[in-house]
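Report on one structure; see the data block that follows.
Every protein chain except one is present and positioned as in the full complex.
Letters A and B mark the chains as written, and numbering starts fresh at 1 in each.
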Amino acid sequence: MNRRIFLMSVAGAALGCTRGHKQRLNVYNWENYVASSTIPDFEREFDCRVRYATYGSAEEMLAKVMSGNSGWDVIFPSNSFVQPMHELDLLAQLDHKRLTNLSNLDARFEHPAWDPPLEWCVPYMHSATGIVYSKSVSRRPLAWADLWTDSYQRRVTMLDDPAEVFAACLRRLDQSINSGDPRALKQARDLAIQQKPLLRAYLNEEVRDQVVAGDVLAAQMWAQVAQVAMDNSANLAFSFPEEGFALYADNICILRESKHRELAYEFVNYLLRPNVAAAIAIDMRTATANGAARATLPRTQRENTILYPAPEVLARGEWFAPLPGPAQRLRDRYWTEIKSA
Amino acid sequence: MKHLRAAFLAPGVAVMAILFFAPLLIVLAYSLLTRGAYGGVVPPWTGESYARVFDPLYGEILYRSVWIAGVSTALCLALGFPLALYIARAARHKGLLLNLVMLPFWTSFLIRTYAWMFLLRDTGLINSMLLSLHVIREPLPLLFNTGAVILGLVYGYLPFMVLPLYATLEKLDPYLLDAAADLGAAPFVTVWRVVVPLAKPGMVAGCLLVFIPCLGAYLTPDLMGGGKTVMAGNLVQNQFTTARDWPFGAAVSLVLMVLVLVVTRALMRRTEELL
Partner (left out) sequence: MKRFLALYAGAAYLFLYAPLFVLGVFSFNASKIAAWRGFTCNWYAKVFHDPALLDGTMNSLTIALVATIVSTIIGTLAGYALWKKRLPWLTNSLYLSLLTPEIVTGISLLAFFEWAFHFLHVQLGMHTVILAHISFSLAYVVIVILARLRTLDPALEEAALDLGANEWEVFRRITVPLLLPGIIAAALLCFTVSFDDYVITSLVAGVNSETLPMIIYAMARKGVSPEVNALSVMITMGLGVFILVAGRLEQRA
């Protein structure tokens, strides 16, 4: 199949797109965000071909679709990318009449902060940043401030992501995680530099196996990844820090450039079905934004307080928002200073 | 001769013109534009990005990168030269031995780095073995330091040294070595006096092919070094990703490219005009 496409595209480079007999839909998603049956079932039901590919970072996706001629139809940006992508005129306005399953969304996501009328996106999955830690430690890290103490023999990691590290530092300073105030950012930088000697490393998901193996005793980590680690070790626990923490959500969007608008709507509506969304949540151990789907999940997963924190915990959370240009530049400069310290 | 040479050059020049110079002009334009709010570039034209490049913070990063890349290149040469010599002088299976050097590199770089992390971590294979043999009492800090970064770089770019070295050493006349031996030269003296000068083009090519990518490496410092230091590659990479400052990223990389080009060319002119 692929070689045929390849030969055709080389032979007819000027013609570009290949036209099979069936309708095609091009879906560009994060890895591990659909169940194994999701795509084949959709193809069967709607008699179409889905070209499904995955990306590793939001920037990679954005750089690709920025031209408006990428060929993708449906994409899954994080909450802080929805507004920017709308401003760049990349997203199609959603016609709610065609999304009959929209009512299945959890009440929490009916009017999300990043797009209250759900004009441009449909919330899909959500998670939060907290601390995954070994139960054997003498002092349980229930607050970010604990990661500034030497109770963990320098076996602590923070995420290798400026937004996350600054979020933790800013919450320690009782500031918003999205603060662009130069003074707050500077204080946050000083906190991070102060913490650096206590850290083993700045690592993202790569740290998971080391947390399970016991190399790392406490790590700033996304709840979804921590859940997988905890599934593999009974000795781990997770906390949502007292000072407050970052929340994030990934959303389904249709690109303005999409040439398969009809099918794209069918796909979004299909993902919103309770049974489809539930199958994904079970297969991938993720937290769905689909309330109707969550209700059908097995009790252990439905009431999992790491994937679905209690309302009083969530009250401490804060959604990531896009940072204005000058603040972003300052934060990056400080990030380079932290890394060089 | 002229026609043949022109015909030989044409495809290479065409590729460079279309797929290198045209995009390079775009990079140049990017470096002179203003940062878009969410990545990308917008008007107006400005030289601001270049003004920001010359900053002690970035000078320090460059200095550290050159140092780490230099040490890695030297180690690659020390490790790669005997290996290339061995392959080039093997009586049989030269091709096979060479291919065996390349084979591990057809597994994803990321996967191999993860494997190294597993070998080197506190509860990893090396530390566990040493601990169970009572050679050490505490796990050795093998991972997340400069040493680990250098190890990762040497591992990652060793074939870039071995291949050009092999390409020149293979030409080496075995009789030359025998002749040197007959004249009573000690083996190491032979290698130093006879082999090394002949292999010089390969050594220069290999050092370039290792040093340059080492400077631009970003994953190895992030994973093997635990993200605790920034190399030039990380600085550029970050501008296009988390910092969303494309003009600055473009400016940093252009300055870096010109700087390294000028310095390496000057060094090479001194050693003997090679390439």
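Things to note:
The rule we apply is simple: a contact is a pair of C-beta atoms (placed from the backbone, for glycine too) under 8 Å apart; a residue touches a chain by one contact, two chains touch by 3 or more.
Source: prediction; values computed, not measured.
Considering the full assembly, B:L125 is the residue among B:L57, B:L125, B:L140 or B:A179 that touches the omitted chain. By the touch rule set out above, chain A reaches the unshown chain at residues 1-3, 5-6, 9-10, 13-14, 16-18, 26, 30-32, 51-56, 60, 63-64, 67, 69-72, 204-206, 208-209, 212-213, 224-225, 228-229, 232-233. Against the chain not displayed here, chain B makes contact via residues 1, 4-9, 11-13, 15-16, 19-24, 26-27, 30, 79-80, 82-83, 85-87, 89, 92-93, 95-96, 98-112, 114-116, 118-119, 125, 155, 158-160, 163-164, 166-168, 170-171, 187-188, 190-191, 198, 201-202, 204-206, 208-209, 212-213, 216, 232-233, 236-237, 240-241, 246, 249-250, 253, 256-257, 260-261, 264-265, 274-275.
Please note the rule applied: only the chains that are shown with their structure count from here on.
Per-chain Cα centroids separate chain A from chain B by 34 Å. In the complex of the two chains, the chain B residues touching chain A come out as 35, 37-40, 57, 60-61, 114, 117-118, 121-123, 144, 222-223, 225-230, 234-235, 238-245.
Chain contact summary for the complex, chain A toward chain B: residues 57, 59, 62-63, 66, 81, 84-85, 87-88, 157, 160-163, 196, 199-203, 206, 209-210, 213-215, 322, 324-325, 328-329, 332, 335-337, 339-340.
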